[in-house]
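Only a single protein chain was left out; the remaining protein chains are all shown in position.
Going by the order they are written in, the chains are A and B; count residues from 1 in each one.
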Amino acid sequence: MNRIKAPALSAAFFLFLTGILCYFSGRSFRTMHRSETVFPSVGLTDTHQLSDYFPPLKNTHGDTEVYIFRGMEKGGNLLVLGGTHPNEPAGLMTAVLLIENIRGKRGNVIIVPRANSSGFTHSDPQEGNPQRFEVPTPAGPRLFRLGSRLTNPVDQWPDPAIYINPAGQKLSGNEVRNLNRCYPGRANGFLTERIAFAIMELIRRERVDIGIDLHESAPEYPVINAIVFHENSSELAALALLELQAEGFDIRLEASPVNLRGLSHREWGDHAGIKAILLETPNASHGRLKGKPSSSLIVDGKDKFYAKASRLGWLFVPYGEEGIPLSLRVARHLAALKALLGGLAELEPEKAVEFEGMPLPSEVQKKGVGAFLHPPT
Amino acid sequence: MPEWLVFVFMVAVFVLLAMAAKVPIGLALALSALAGALFAGEGPSLRHLVEGAFGYFDTILIILTATIFIKVLEDAGILDTVTALLLRTFYRSRVLLLLAAMLILMFPGMVTGSSTAAILSSGPLIAPVMMKLGLPRLKTGALIVMGGILGMIAPPVNILIMIMGGGVDMPYVGVTLPLLVLVVPLAVIVPLVIGYRDLRVIGREEMMSILPPALGPAYRFRLAIPFIALVVLMLAPGVTAGRVPDIGIPAVFLCAALVGVFCGRPVNFLKATQKAVAESLPVLSILAGVGMFIQVMTMTGARGWIVMSILSLPSFLLYFGIAVSLPAFGGVSTFGSASILGIPFMLALINKNALLTSSALSAVASLGDLVPPAAISARFAAQVVGEPNFFRVLRHCLVPALLQLAAGIGMLLLAPFLDKLM
Partner (left out) sequence: MLRIFYHLIVLYLSFHLLWHLFRQKKPWSQAGAALVLTLFLLRLFLIK
């Protein structure tokens, strides 16, 4: 009798432990579905959902906010995409900073701060990242999520063994959840492909002239501190480069490789004919050499292993002990955006886009991102 | 707290639990991960532990469903029948048999990029044939492992290259030729090295006497259906350029298993599943434990410390570093090794032809499947041949693995020369 009973008891005990593990970890995982609040400036003219451009996205975790700042004067249409990769926080933060500060003047500015909103709802396994990072503002810290490069498997599952993306490129299976491999998207495809399709729809419906996709890359990755441009934007990129260099930002130009398919800087240009640009800044928190991941690693960007790797010549960007803080990375994105718009106004004056209220990159670098954010509620 | 101290502590706890207290490996890894998190002052970090384990959720599903597939084939009598068929066809020639066996062993890995899928699906077909013809059990295990590993890196699908290519923006195009240059000689030499000496050539009568009890001719064509289903479901998405949807490896195995239920002797699918769960659970919990271990290593900065220590090696030791660290890190995860170390190595070798370096690095990294504590391929192959201690199988993999390592490093060294040839 006892021989049967004891195992059943211990089994029940282990089942109880499973319950505890599920409850506590599950509760923590669920908090990632709580979206951070964005406080748009008074200049905001319209708010849409991405599903307004592609209704099948409605009521899915792929739907996301689209903020539009329309100017009084006629001009071009600019699309700024943050959060294509939710583990690249400077993209999200630059988009939020713009939304909370700018007023349209000429042309229209369309901002999607969390392009892959599903990716914000989970963290990458085995990366040991914090779920949120803290941006200090004068009125106290604001919390933002650090998500995953990929769509949440809860929203899109299973991955195929091999992924053949809409542009026909063969990729490893999990890239099916990487928004920046899924362009130009598929109307009936996987969720991430539908998000990409919706963004293409937005580009068409809003008659976007220039699209800027904000990213970050690991410091050991060759395409870094870079403007990646579609060949239709080479002149624009070159003009922007000159201005950025004049302002003291070290940046390089990378032409979008013709055989690397499914990325925004390739397919936006090929399929929608718009000027397509992708910006990269260095982010230690998603590199392979990072030390202990923390909110401070993201915001202050100090990492002793990256500093050492830099001394050993392993990196494609100088990485000193002082680190590369979020404020500098956001400032770089803002400076590049400003330079690109300056170039556009010069090359195609009728498509110029102007807005007011954008903090100066040098000020952001000096005072920090939080100085220009709405106080937390 | 210095990162290295956390790592040393975690390893010490693991060794203590696994060796001294005889705790199963998976649980010892999980507990040492928990201990590491506590030691580093992070608290129990339950979210991190579970998140780390999730890194292997898809692999766990593949292993479970593949094992169900095999159990169904076994219970339906299909495995025995296939063994008989192979014996009848190849009993006369050692070389042909070995080469055919190698090709069959490699095939599922070539198509799916997964050595586990290869070992679990074609291993049980080949193992009885080899053993009946005199190849010792452990060497049979070694043949199966090497087949799985070579299948994993052979074209058309090499996930290791896809992972490394993804990190350096290299599209998965043009690797077929370098991979063939690397894999074909190995696929010919390795089976001969392992099996030529022990395999016997036998007469027809002896062959007839060792044939396992096969199902009658009435079943003949039905028996092939589960394999056809498996191959078609694996190949169709690639062949039709995605018009036939890719349902993922777990569903492929499960569908083939369900088909198998109706193709031989009657099978109780529930019982087959129970057997599969019982058989694969030790490996599944190891994977979960490894995931937790890596997560805590990363979370405490110990992973960064390890990667940096390897990268700090002086440059003349670079190739040595590649030869040792890529397989060694593969002891926790081969795909993880390709991502965490493979990509920095690709970057270090960026002035050479990336197609050659990625092919060579994938050959080196794939050997991680042999390295403990995970040693996934070796464990499964040992399981397939019924050997409880996978280290005994590993011993016979040493020479073939060194050959493969030499081929990989050789290709790296000769890259400038090969580049001109291709």
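The rule is short, and it goes like this: a residue touches a chain if its C-beta (ideal position, glycine included) is under 8 Å from a C-beta of that chain, and two chains touch if they have at least 3 such contacts.
Small disclaimer: the values here were computed from a predicted structure and weren't measured.
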{"item": "Visible contact partners (per top-of-document touch definition) of the missing chain", "value": "A, B"}
{"item": "Residue of B:A53, B:M106 or B:I161 touching the missing chain in the full complex", "value": "B:A53"}
{"item": "Of B:A40, B:V175, B:L284 or B:A375, the one touching the omitted chain in the full complex", "value": "B:L284"}
{"item": "Where the unshown chain meets chain B, residue by residue", "value": "23-24, 26-27, 30, 50-51, 53-54, 57, 60-61, 64-65, 245, 247-248, 250-251, 254, 273-274, 277-278, 281-282, 284-285, 288-289"}
{"item": "Touch residues of chain A, complete complex, unshown partner", "value": "7-8, 10-11, 14-15, 17-18, 21-22, 25-26, 29-30, 122, 153-154, 157-158"}
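Heads up, the rule we're going with is that only the chains that are shown with their structure count from here on.
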{"item": "Centroid distance [mean C-alpha coordinates] between chain B and chain A, Å", "value": "35"}
{"item": "Residues of chain A defined as touching chain B within the complex", "value": "21, 24-25, 28-29, 123, 125-128, 131, 153, 158-164, 168-173, 175, 220-223, 257, 259-261, 288-293, 303, 305, 308-309, 312, 314"}
{"item": "Of all residues in chain B, those that touch chain A in their complex", "value": "3, 46-55, 57-58, 112-114, 157, 159, 162-163, 166-169, 171-173, 234, 237-238, 241-242, 245-251, 291, 294-301, 303-305, 307-308, 311-312, 336, 339-341, 343-344, 347-348, 350"}
